[in-house]
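Only one protein chain is missing from this complex, and each of the others stays in its spot.
Read from first to last, the chains carry the letters A and B; within each, the first residue is number 1.
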Amino acid sequence: MSALVIKGGRVLDASGERVADVVIDDGRIAAVGADLSAPDVIDAGGCVVAPGLVDLHTHLRQPGREEAETIESGSRAAALGGFTCVVAMPNTEPAIDCAAVVREVLALGRVSSCDVRASAAITVGRAGERLTGMAELAGLGVRLFTDDGNGVQDDRLMRRAMEYSSGLGVVLAQHCENEALSAGGHMHEGEWSSRLGIPGQPAESEELMVMRDIALARLTGATIHFQHLSTAGSIAMVRAAKAGGLPVSAEATTHHFTLTHAECASYDPVFKVNPPLRTAADVAAVKAGLGDGALDAIATDHAPHEPERKELPFDEAPPGMLGLETALALALTELDAPLAQVLALLSWQPAAIAGVAAEHGGDLAVGRPANLCVIDTSATWTVDPARLASRARNTPYAGRTLTGRVRHTLLRGEPVVLDGEPTR
Amino acid sequence: MTATRLHRHILSVADLGRDGLEELLKLTDTFVEVSARAIPKAPALRGKTVVSLFYEDSTRTRLSFETAAKRLSADTMTFSVSSSSVKKGESVRDTVETIEAMGIDALVVRHGSAGVPLRVAGWVHDRVSVINAGDGWHEHPTQALLDCYTIRQHRGGLEGMRIAIVGDVKHSRVARSDVLAYTALGAEVVLVAPPTLLPPSLEGWPVTVSHDLDGVLGSVDVVGLLRMQTERTTEALIPSLREYTAGYGLTRARLDRLDDKVLVMHPGPMNRGVEISADAATSDRAVILDQVRNGVAVRMAVLYLLLGTGALS
Partner (left out) sequence: MAERERRKTPPYGGVFVARTRVMDGDDVHRALWRMAHEVLERNQGADDVALVGLQTGGVPLARRLAGNLEQIAGDVPPVGTLDVALHRDDIGVRPVLPEEVTDIPFDVDGRTIVLVDDVLFTGRTIRAALDALHHYGRPRAVQLAVMIDRGHRELPIRPDYVGKNLPTRRDEAVDVHDDGVDLGEMLK
């Protein structure tokens, strides 16, 4: 492949912002500077050239629910959203809990539009009973373990998982939900659930598990990453734990800082998600946490579902919403934060948590792998579910006009998105 | 041209507002009269087809709607979804679209999940009206209308009435609709229940709350009892039915202390001996059969308003 140059943009990475062209050769950054040239030219006039985004929380549904999403379609959606790396959640069918499934996901990921990293389950079948072969799976490249879709309910088992994993250089991530409290709940328990007659789950069901895992982190010294935190109470506890020196990290999703439980008044299951959409005060707390470092990353919790399953009655429909193609634009539109901070939350900070910082999210420096995205920060566009690359259509943002759009995405030096269109 | 009607659907009491409620109550007078005729039937909805789509067994509500439709000379069909055929997997939307394609005018929808009638209303096309016949814990608007009508019939109106709704408010669609309707018509509502059987939040509800039925009974005009599902004990919401009855049941002793004018209401089916004693259910103060009787007239009014009052173009 011949060398190419990204011309006319402003480079923005963890080390700062400067006007520069970027030459890419053989999948790596070959030069960064003024007035560079190469045989192929990609225009970045008026745009920001940044490290590719990293999603800590993507449901690609393969294997098992290919009607909703495949690694091919999901990675294309990721690339369109500016992501060069996604961490695939293990709640597939079968679950990613053994070497065979990890290998399958990684093999499919190798020919896709972004770098697909497999997470693996903490417990076999995500059943919360026996630990998976973490050492073997870590040897295959798994860096993040989670039973996502469920939290590990058993206190002693979670303690053992934290102790055992701490010697493996991996991260345990928790979907925080105390199921004894949340059971039967389909939205946030509060004003709207009471009015709508939909069984709710209280904020405390999430907070109890955050509280427990902070205690276990103190007990075991292990690191823990909190997934999709959604309540003011959870974020306050993480903030305090960090201040106390515990090695915890946390993410929040785009929908938890853009939507509230009032959306459920339509009874449209497109607004059903777990953890559920919360109150306006919780939304404000998520924004504050992203602003002050209590939260380390924005994740998508991209959760595709077949249209017919999202047409079920609210309490029968599966939870989850699409996120990959709208995350960056939502962050740019809805967060009152400088671009550098948005990119920190979407790129280099999650890259560090996922253990992919050697390839993703790093500075645009000579010799680094060329995983990057070119963002037109002033472009406005309207979300049209029919035009999403995901196989599913369950975006809660249909019709919403957003500012900021990914123009190009390059994976290992190859354009996978050019002028907003996927190339693979 | 799209025809818009005076009212297209009846999904929630909240959509009706005070004017809509009063209009329907006034219209109900007409149908009470029709029901009293030698031939209790009017040709108003001749040629219209009303389909009951019931995903939850409720013989009494279904019969009430079907009687109402037949008294207005509409054709009726029932699509009763036994739980076994639901498992065969046809989605609600597919079922609705199939029935709609047969050329119908109204769908009366009962479903165990909140919000289904609202969703169905979004799926049907222009000519079909959707009536909520009870959705999960959410609403049961025609029950609220017949409750209001019954109170109005006995007490002249709801303005200034003090009404106690007693029992499992949390899981009750009847309570949600009644609260909206009673307060819209000027009544004062007090919810009487143990804290576990109240909704987790009452923000925005124009009600007061009491956990002391005896303290409330002396000051109310109407006592509306809610059905107590026996499975609430297994969910640890109440320790036992016996304890519930002791605190919140309309027992013989409580009945005796009620003023003669106080109305005792129950949406049925009753658990005699639990939320209501047999004495209370058959006492002069009980207007439970009036509720059933008025239910037919109220549903005639609803059907007539939706299907009989024509198109405004």
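Going forward, a contact is a pair of C-beta atoms (placed from the backbone, for glycine too) under 8 Å apart; a residue touches a chain by one contact, two chains touch by 3 or more.
Everything quoted here is computed from the prediction, not taken from an experiment.
Colleague: Since one chain is left out of the picture, which of the remaining chains does it touch in the full complex?
Modeller: In the entire complex, chains touched by the missing one are B.
Colleague: For the chain not shown, which residue from B:9, B:48, B:173 or B:227 touches it across the whole complex?
Modeller: B:48
Colleague: So one chain is hidden, and I want to know which residue out of B:207, B:238 or B:307 touches that hidden chain in the complete assembly.
Modeller: Once the missing chain is taken into account, the touching residue is B:307.
Colleague: Among B:33, B:94, B:126 or B:159, which residue is in touch with the absent chain?
Modeller: Residue touching the chain left out of view: B:33.
Colleague: Across the whole complex, list the residues on chain B that are touched by the chain not included here.
Modeller: Here the touching residues of chain B are 6, 27, 29-30, 32-34, 37-39, 41-45, 48, 72, 304-305, 307-313.
By our rule, only the chains that are shown with their structure count from here on.
Colleague: Indicate the whole-number Å distance between the mean C-alpha point of chain A and the mean C-alpha point of chain B.
Modeller: Computed value for the inter-centroid distance: 45 Å.
Colleague: Given the complex with chain B, which residues does chain A contribute to the contact?
Modeller: 189-191, 193-200, 202, 266-268, 308, 311-316
Colleague: Please name which positions on chain B make contact with chain A in the complex.
Modeller: 91-93, 111-116, 118-119, 135-139, 173, 176, 199-205
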